[in-house]
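This is the structure, below, for whatever I ask next.
Omission of a single protein chain aside, the complex is shown with its protein chains in their original locations.
Chain naming follows the written order as A and B, and within any one chain the residues start at number 1.
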Amino acid sequence: MGGEVFRRLIFLPVTLFFVATLVFLALRALPGSSIELLGSQFTTAGLKEQLIADLGLDKSIWEQYGIFLGELVRFDLGRSFLTGKDVSSMVGETLPVTIELAVASLVVMTIAGIGMGLLAGAFPGTLADGLLRTVSVLLFSLPWFWFGIVLIIVFVLWLGWFPAFGRLPSSVDYEAVTNFVLIDAIILGRFDLVVPWLKHVTLPALTVGLTTSGVLMRLTRVGVIETAKTDYIRTARMKGVPGPRVFFRHILRNVALGILTVIGVQFGAMLGGSVIAEVVFGYPGIGRMTVDAVLNRDYAVAQGGAIVIAAFYVLINLATDLSYRWADPRLRRGGR
Amino acid sequence: MTGPLVQIENLTVRYPLGGGLGARGVLGLAPTNLEVQRGELLAIVGESGSGKTTLGRAMLRLIPAEGAIHFDGTEIIGLGRRELAQMRSRMQMIFQDPYSSLNPQKTVGRTLSEVLAHVGIPRAERRARAEELLSQVGLGADAYPRLPRAFSGGQRQRIAIARALATGPDLVVADEPVSALDVSVQAQVVNLLLDLKAERGLTMVFISHDLGLVSAIADRIGVMYFGRLVEIGPAARLSRSPAHPYTALLNDSMPPPSVAAARATLEAAAQTGAVELPSLMDPPRGCPFAPRCGHASASCRETPPALHPHPAGGLVACHHPLNTD
Partner (left out) sequence: MSAPLLSVRGLTAELGSGAQRVTALRAVDFDVRRGEITAIVGESGSGKSTAAMALARLNEGPQGAFSGEVRFDGMDVLSLNSRALRSLRGQGIAMVFQDAAAALNPCETIGDQIAEAMVVHKARDWRAARAHAIELLGEVGMPEPARRAGLYPHEMSGGQRQRAMIALGLACDPALLIADEPTTALDVTVQGQILALLKSIVARRDMGLILITHDLGVVAALADQVLVMYAGRIVEAAPVAEFFDAPHHPYSGDMITAASVALDAGGRLATIPGRPPHSGDVGESCAYAPRCARASNQCRAALPSLEPHGTRRRACFHPLDDA
């Protein structure tokens, strides 16, 4: 198992190299450069050339690529040419925001998906099962941004229960330490941050969590139904184990293994989903940072954001696989 | 042509362990020498983990193997993809599970026509040939347009046999072809194989766990244990006077359908100790059967016995063979 982790970790830089190359080339392929977008703002004649030289845009694309990779190897993500800020510190600020949102979405997805799945799987073929399956189809066929906008219309504009934009009200004074609100709330004793944050995170988390819960619901349902048919569940019933105990101790434990993988894969997908939710809800995470940077042709920021998201995605999948191996005795303790 | 149809030299199969970087291999098949004579029915017998299926698949190059396989004089391990594809039509396999070996989406006719097309039968003749094959395996031409799910296990195995015969093979390797079938149907399918073998002059390798069955139908029997051929010889000799203690154990393990004999078998089984195969990761130095063997001596645990001729015929890999007089 140690060897497996090692092998997977070796492939991480390879994956990242491909992601970096792809992002680099894709950005260059977009029409219009950062300089052109600034366009008329240059008043002094020499300033434009100065900036082009500073950014290295006068060099050939392959030279730029070489420099980019060289910096990447030294973990130098460069600077934003718009704000001059260090991309690493921008990532440091925005990544926790996204992780926070993704975890909140995961909680929503897990509760909604597994809850609906268990209910439907325990009583297959009933009216409740039919209703829940219809709901799940609706949920996973909804476009995320559309669902987000509907939530804004209903809960923000009509009911006024939740704020629509941002992560915390602008009135709140928050000096970040880790930039995870809940962790900082404990470190700084700022428990007044929790409720406003929850209000802000609810709608984006519902958008991402509910739209992804449909898949989880179906898998949980099928898992429960299939497991209930297995020989070892028949054995459990033949032992005289009461129905609820068969369900929770035997069926659920075995279904949980399958669900765990799905949750892990979905968590990775949620990082992607967060990009959309962040844009719709004006949520200041790494997704929105990257999208903004692409629109502004702020190459260094866009590249840095994409690479960090990719690295995170790979690491989460690795963690999921490992946790699965640990949870399933057949994988944890190989053959005889 | 004379000489054996198949001649195998040092055929060895290693299964990778763990996969990826730094993988070790375990021996699925220890270096094996074997000849299959033209027109014979050679049975390969063994229990799970004996390597009998591995040997069968390696013989047809369905899995990677080392060593040499001479098929009708041509060495096939070194063959390229195209030449191998041509040789393949001369050697076919029938698998155990008639449910998973047929594509459920394809009609019987389509399955057969595809094979016939592959061996160059013109389109116009394919249907007639396929229907002829179906009647040869005891199914009517009405089977042609139907899907596999319309057939019982025994009928599906007949379809699989028709498919194997469609290429006009010289050699058929049948891997447990009847063990998934009902007792009363098993004999029907075995009889069909025997009839077809006689009619077409086929050479057949019949892989089975059932020594009783193959004793009745085979010309020669090879017994495998832990990836090794431990005994091979005329079927009648092996079932009447086995030379390897493991062959004797197999012979004595099956309760026959007669009360007195079956009870005696049970008495004997109650006396034998726990059955443990040696570990593939850590194969024993000497004879792999020694830990279970009543005749094992110190030399058995030290030196692996090689196959050598037995006075009553055939070869046996044992330091203390039985029935030598």
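Note that a residue touches a chain if its C-beta (ideal position, glycine included) is under 8 Å from a C-beta of that chain, and two chains touch if they have at least 3 such contacts.
Source: prediction; values computed, not measured.
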| item | value |
| --- | --- |
| Residue, one of B:L147, B:I217 or B:L280, that touches the chain absent here | B:I217 |
| Residue among B:L42, B:I121, B:L249 or B:L307 that touches the chain left out of view | B:L249 |
| Which residue of A:F123, A:W161, A:Y232 or A:F248 touches the chain not shown here | A:Y232 |
| Hidden-chain contact residue, picked from the options B:A128, B:L266 or B:A306 | B:L266 |
| For chain B, residues in touch with the removed chain | 47-48, 152, 154, 182-188, 190-191, 194-195, 209-213, 215-217, 249-250, 253-259, 261-263, 265-270, 272, 274-277 |
| Where the unshown chain meets chain A, residue by residue | 230-232, 234-242, 245, 249-250, 253-254, 257, 328-330, 333, 335-336 |
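Definition applied: only the chains that are shown with their structure count from here on.
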| item | value |
| --- | --- |
| Whole-Å gap separating chain A and chain B, where each centre is the average of the chain's CA atoms | 53 |
